[in-house]
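Before anything else, here's the structure in question.
For this depiction, one protein chain was excluded, whereas all remaining protein chains were kept in their positions.
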Amino acid sequence: MIQAGIFGTSGYTGYELAKILDRHSEVAIRFATSRSLAGKLLTSLYPAGPDLPLIRPVDAPLDEVDVVFLCLPHATAAPVAVEALNKGVRVIDLSADFRLKDADVYAQWYGNQHPAPSLLSEAVYGLTEYARDELPQTRLVANPGCYPTSVLLAVLPVLQADLVDGKIIADSKSGVSGAGRTPKTSTHFVQVDGNFSPYKIGRSHRHLPEIEQGLSHWHQNPPGLIFSPHLLPVPRGILSTIYVPIKDGWTISELRDLYLQTYENQPFVHILPDGELATLAHANYTNHCVIGLNLTIGTLILTSAIDNLLKGAAGQAVQNMNLMFGLGETAGLL
Amino acid sequence: MIQAGIFGTSGYTGYELAKILDRHSEVAIRFATSRSLAGKLLTSLYPAGPDLPLIRPVDAPLDEVDVVFLCLPHATAAPVAVEALNKGVRVIDLSADFRLKDADVYAQWYGNQHPAPSLLSEAVYGLTEYARDELPQTRLVANPGCYPTSVLLAVLPVLQADLVDGKIIADSKSGVSGAGRTPKTSTHFVQVDGNFSPYKIGRSHRHLPEIEQGLSHWHQNPPGLIFSPHLLPVPRGILSTIYVPIKDGWTISELRDLYLQTYENQPFVHILPDGELATLAHANYTNHCVIGLNLTIGTLILTSAIDNLLKGAAGQAVQNMNLMFGLGETAGLL
Amino acid sequence: MIQAGIFGTSGYTGYELAKILDRHSEVAIRFATSRSLAGKLLTSLYPAGPDLPLIRPVDAPLDEVDVVFLCLPHATAAPVAVEALNKGVRVIDLSADFRLKDADVYAQWYGNQHPAPSLLSEAVYGLTEYARDELPQTRLVANPGCYPTSVLLAVLPVLQADLVDGKIIADSKSGVSGAGRTPKTSTHFVQVDGNFSPYKIGRSHRHLPEIEQGLSHWHQNPPGLIFSPHLLPVPRGILSTIYVPIKDGWTISELRDLYLQTYENQPFVHILPDGELATLAHANYTNHCVIGLNLTIGTLILTSAIDNLLKGAAGQAVQNMNLMFGLGETAGLL
Partner (left out) sequence: MIQAGIFGTSGYTGYELAKILDRHSEVAIRFATSRSLAGKLLTSLYPAGPDLPLIRPVDAPLDEVDVVFLCLPHATAAPVAVEALNKGVRVIDLSADFRLKDADVYAQWYGNQHPAPSLLSEAVYGLTEYARDELPQTRLVANPGCYPTSVLLAVLPVLQADLVDGKIIADSKSGVSGAGRTPKTSTHFVQVDGNFSPYKIGRSHRHLPEIEQGLSHWHQNPPGLIFSPHLLPVPRGILSTIYVPIKDGWTISELRDLYLQTYENQPFVHILPDGELATLAHANYTNHCVIGLNLTIGTLILTSAIDNLLKGAAGQAVQNMNLMFGLGETAGLL
């Protein structure tokens, strides 16, 4: 039985993680922290969830766990990671702190000096399907962002096969839980319901450098990227509609074969049959990434759907934990 | 041309008022204040609204207006009312400050001493259909709360006819704009969407004493009242389902006749034909109160729908203004 | 391993059942029928669901199963039940066909002669918490309606204790999945979104006689009942706000104790602590019925929340199956 701790359990991601781990037959939740709700039960906030007692972060018994999940804001996660690693505890960080390999790029996009730059090189970027080999050995996983997960899983097959022939445009749409649980004008029901809003389009969202790092990591001459996030009036789910110019001579059926081969043994990536498009309903409340393919006048139009809280956060974190500890990849996730 | 000023224009009620007055052919908006957005245009907050410049409350030129609308929090409205009245400006207060006639009841429910108790006796409770005669003379109108408007318009005909034979139960459901524009956990999209929540049921909501005052005002031996508000996952609208025990011997058709007669010449109260029930869609985006009647084993079941921002706030305020200034009752409201 | 068959898998209830049974470690789905989608996979309709092949009802191998679940329209379920029982297969019927004990009452409310009146007396009304003793022996369960489940679980403790002192009013609100998957004007997104509608209020909904039968079954002198269903703009969940006049002399804390005792060993009924009210968020996506209590001027106000597709249909059906076959009550349901 793996002993696990959760930091930051009261946010949407922490809550989803608590639900998954609570049902996971090979994991015991040893502790769950919450700065704001310490002393209460998780059910005081999420009445349908597990009855976990919440404790203060300083009271977390790091000695008694094998792994911790950090569902904390960026900059506050890294110091906890350092402390846990020092006690020999493996770390799965769901914040952005260890995603970008370059501390300067991190500082530029996140507005603070990196709290633990010496760990950046060893952190494994946990896009599970592409990190499979490194996970068993690592002690530190940077769990990918939600948008990057939806975009990279869709784009990497043609990128690795060197078929991309120009700028990639990712027009992404996310549910409101992606904006976090803190009340803001932009997440007020009256503001969101019946509305639909682009935000930080072009090259201004923090997930842009993360996606670009992925493109550079998997291709030595990466294409340009335009990334346009939009806020959907739904609680959860991301759909990215991605436009990829493709080199001449490829048919849709050849492209679909490429995707089917790439993801042949990946239990959580599903390639749709000819003519079908991914929707939020394909992926919500599951750990799947569902990808549809369409080829139109030389442009591959990918539709890629995930649940931002599962494959885009807590689900992928557990998938990574399963591989780190040699459990079945799908344990707790079906 | 009536010169009007709006205090508190950035809230939902102030915004609806601005839209109505902007289109009202016999009113000019002389100023619109907002503490938080002074110096900006109203469109910076509500992009589809009128292009009004927002000013600081202290800069409001009270000398230049005939009437002011107060869309302010309780306790902050009354002092502005005093100042305006002192300058000879008529006041329509959309806050709760002048609704309750008894300063002690006000203090008990609102938690502060009444800021201007000497004005309570002269304030007209502006449930328009029942205040028609007093409006032309008054200088101070207390615009009713949204829930009380939906309940009192439905209940008063049988109350005045002395047909009520026991406790009244008002099971009311409101859209989220009723909770105001300030972001709170309870108005976060993820919290509200797909959910439905009773709150402050029984005898604990501030609109309870307001409804009770109405029952006492229109009947010397008023019935008991249970009031159960619920939060609907919609931006606007109130539906109250009201259970009224009726004295023996009355048929549904006699009761409907009573309602039709009561509201015969009231342009904004609509009694539904036999078998029809009020829904939000009957009333939203209009200034109407729509009432359906059903008689079941001695209980009159009233369904009463209003738009909480219009007949429940800004619309009724303009209806009151129209009567105060001798304009057509429906001017600006159709 | 229990071998199960599902009739009518393409409706919302059938789909939820398929999802539960697919994850149930002691059940194998032997077949799943769909008149309209035979030959296709369930995922053609519900892309995130299990990959079940759908067959024609006539091709269902009744010889190979221990139990069948009937997610069929009323009048079409009973003949299938007869056929299955004749082959020695136990039946859990989620339609209304065996809920009402009196074939005349059935005919009056459902508009057709009962297709198998001789089975009515042996059918067990499967409100699990009150049918616990009969389930192991029975071969035919009438799974309760969604509204009756939410109302009866809340009302029975005070009814059985003989504390009810007058007419019960159940003001119930349901999500749209309760109206079924067939497209109708009343379930069109544009009609429902932003709206809220009472329908069939008073004594005209088919669940009224079912609730009344329950009241009569558990009390020899049952109170009168008013039942007011409303359609909520949410996909799932029922909240019933129920007004029960209580005999003099009972305190809220005594009443709560009564409820806590009544449901002490019931894993799926949860009584809320003092001051808390049930909401859809308490129950959705779970098999729980969550009940809040409030006592106001002699009236017990119960708030009772269930997921209409789980405790109100497929979840309760599996709970009943677990008890019929001697499995753990919560198997597959947590």
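Order as written gives the chain letters A, B and C; numbering starts at 1 within each chain.
The criterion applied here is as follows: a residue touches a chain if its C-beta (ideal position, glycine included) is under 8 Å from a C-beta of that chain, and two chains touch if they have at least 3 such contacts.
Computed from a predicted structure; not experimentally measured.
Contact with the undisplayed chain is limited, among C:4, C:42, C:94 or C:234, to C:234. The residue from A:128, A:286 or A:303 that touches the chain not shown here is A:303. Within the complete assembly, A:201 is the residue of A:201, A:246 or A:331 that touches the hidden chain.
Which of A:239, A:269 or A:333 touches the hidden chain is settled by the complete complex: it is A:239.
In the full complex, the hidden chain is touched by chain A at residues 167, 169, 171, 173, 191, 193-199, 201-203, 224, 226, 228, 230, 232-237, 239, 241, 243, 277-281, 284, 292, 294-297, 299, 301, 303. Although one chain is not drawn, its touching partners on chain B can still be listed: residues 23, 46-48, 193-194, 279, 281-286, 288, 290, 334. Chain C residues in contact with the hidden partner, per the touch definition given at the top, are 12, 176-177, 181, 183-185, 187-194, 233-236.
Note that in this section only the chains that are shown with their structure count from here on.
Each chain gets a centre from its C-alpha atoms; the one nearest the centre of all protein C-alpha atoms is C. The chain with its Cα centre farthest from the Cα centre of chain B is A. The centroid of the Cα atoms in chain B and the matching centroid in chain C are 39 Å apart.
Note on chain placement: the centre of chain A and the centre of chain C lie 37 Å apart, centres being C-alpha means. For chain C, the set of residues touching two or more other chains reads 193-194, 279, 281, 284.
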